[in-house]
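For this view, one protein chain was removed and the others were kept in their places.
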Amino acid sequence: MSADKTIIGVTIAVVLLACANFFIADWIRQIGLLSMAIGSVALGLLVLWRTGLISFGHALFYGFSAYGVALLNYLGVRDAFVLVIVSAAASGLLAWGLGFLVRRYRAIFFALLTMAFSMILYGVLAKTERFGSTDGLNVHPPTFLGYAPVDQAAQITLFLFGLLVIYGLILGVQIYLRSVLGQMTTAVRENEIRVEYLGYSVEHVIHIKYVISGLLAGFGGAIMALAVGQVDPESMAYWTASGEFVFVAILAGTGNVAAPFIGAVAFEVIRHFAWEHGANLWQLIMGGTLLAIIMFVPDGIWSVLQRLVGKKDGVK
Amino acid sequence: MTTILEVNGLEKRFGGVVAAQNIGVTVSAGETIGIIGANGAGKTTFVNMVTGHLPPSAGTVKFLGTNIVGLPPRRITELGLCRSFQVPQVFLSESVFDNVLMAYGIAEESGFSMLRPLRNKERDARVRKHLASYQIAEHEETAASALSQGIRKLLDIAMATVRKPQLLMLDEPTSGISVEEKFDLMDIIMAALREEQTTVMFIEHDMEIVQRHVARVLAFSQGEIICDAPTAKAMVDPKVVEFVLGQEYHVGIRSDA
Partner (left out) sequence: MVQLLLGWFDLQLIFTILTDGLIYGSYLFIVAVGMTVIFGVQRVLNVTHGSFYAFGAYLAAYLGGIWYEHELPDFGGFVIIFLAAIVVGVFFGILIERGLLKHLYGKDEHIVVLATFAAFLALEGIGLFIWGTDPYFFYQPQMMLGFVEILGMTYDYYNLSLIVLALIISLSIWYFLSRTIWGRLLQAVIFDREVSQAMGVNVTAVFLGTFILGTTLGALSGAAIAPTISVLPGIGVEVVVLAFAVVVIGGMGSIPGALIGSVLVGVVRAAAIHEFPQAEMFVIYAIMAIVLVFRPEGLFAPPAVRKI
């Protein structure tokens, strides 16, 4: 069964990365950490997108959770496990609350409402002195169940921690996507009336997806906060951040739970090298790539990989 | 025989227009009822109100003793009152198998058990058996969008029956089907339903089909039930002849020509 294939593949990749972690250059490890963060958010978008919904406001949960990490720091919490789990859970809770409103909307209205919510958060963060206004806040290096590494050891440990979290998320999402609930994707996208007359609430389906999605974005934001050691509204809650997540999700394609992470790595690598040649090149490349993907490879990188490997069995 | 459906004083107004009024009917377990009437007589409005698609303006609908007016379609479905549609409501890009599989998944799981995998060997077997009883097993790999209208209608009805409903309402199961096909189609449906002993009400324009499959007829005209009687009696009822059959025969002559 291909369920096992995905899980086996991801497990092997995680083990290999965990080993490689001890030998790679710092900047590569940093790209890896950033990709884990962005990939989690894109995975959250994948969950929604399979149902035909696109959120233009996922920076809301990403930023909310990242600021959660920074604020917990102020309360003296330093442990990575507590920081990430509590912040992501807070994002999930926020998604649950907003979900009661959002689940009634489809298509462009869904996208715009989610965007409005994220801009509200941005407005609050950028204008509140306690949150550091536009400068944001610093995040202290975390401890791991009492272990407090410094310098390179800190980054190596964080990378392992990130891998552990991502592995858990991928497994969880994979199990969800194979379940009756998670399989209600095409069904909801194509015929809500039939779903209702089969005996299930479409709004309930969407609400759950929104919470899972917000939770995943929350994990992404928390990992990002720890990886870069600071949070700021511009890069974490502004609509352009949401746009980047959508970009990664589209670049990756929705074919597989691992795709968002591959997309995120591609995104971060291109960004890393493009920035060396200035911001203008980066935006040009990003815009051009996105256009090319939309026009020529609408199913994203994953579909290309699939064709290269020559796999015929689509991942269901 | 136990009563399963009790409709009283059901009424639907759209602004000043009366689409249905003063509708009362009682259905017992095991019955097969045909709903006839000209276009616009209120047949689909009646089905829509009973199945929760349209909120009635007045009246009560008791299903297995519970008043189901105001309940969302999914609750009514859960209670065991299911329906099919005049235009089949299926998941067009999915295969026939996946369509029915999803129907089974939703019917068989609830709450946290919805997190169980959709596919397992036992469920697959049940899906195949169900497809076989509607004689669409050979199409199981075909996407619903690529099916002929007749097969798509069967799929729609197959999806509506996975819950083994206490009462099934079919909205024009043979509309849009060629004359040659529709008798076979109806035989397949009725055979499958008889096997499950499902109580069924269906809207039908073709009197031959009505006479062949149905013991009792509800005739609609201008939003009201003008006749509720055993089939043989209804066919000679003067009001039915004037308001329903007269027009039906015109339609029949045209399509036969």
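Order as written gives the chain letters A and B; numbering starts at 1 within each chain.
In this section, contacts are C-beta pairs under 8 Å (C-beta built on N, C-alpha and C of every residue); 3 or more make two chains touch, one makes a residue touch a chain.
Fair warning: this is a prediction, and the values are worked out from it, not measured in the lab.
**Student:** Which chains here would be touched by the one that got left out?
**Tutor:** When the entire complex is considered, the left-out chain reaches A.
**Student:** Identify the residue among A:Ala20, A:Ala153 or A:Leu284 that touches the chain left out of the display.
**Tutor:** A:Leu284
**Student:** If I consider the whole complex, including the chain that's not displayed, which of A:Leu216, A:Val246 or A:Ile301 touches that chain?
**Tutor:** Of all options in A:Leu216, A:Val246 or A:Ile301, contact with the hidden chain holds for A:Val246.
**Student:** Could you tell me which of A:Ala116, A:Ala148 or A:Val269 touches the chain that is not displayed?
**Tutor:** Per the contact definition at the top, the residue touching the missing chain is A:Ala116.
**Student:** Take the complete complex as the reference. Which residues in subunit A touch the chain that isn't displayed?
**Tutor:** The list for subunit A reads 54, 101, 105, 107-109, 111-113, 115-117, 119-120, 122-124, 126-128, 239-240, 243, 246, 250, 278-291, 294-295, 298.
Throughout what follows, only the chains that are shown with their structure count from here on.
**Student:** I'd like to verify one number: the distance from the centre of subunit A to the centre of subunit B, where each centre is the average of its C-alpha atoms, in whole angstrom.
**Tutor:** 44
**Student:** So in the complex, which bits of subunit B are touching subunit A?
**Tutor:** Answer in residue numbers: 51, 72-74, 77-78, 82-83, 85, 89-94, 102-103, 105-107, 109, 113-119, 159-160, 162-163.
**Student:** Could you list, by residue number, the parts of subunit A that touch subunit B in their complex?
**Tutor:** 3, 175-176, 178-184, 186-187, 190-191, 193-201
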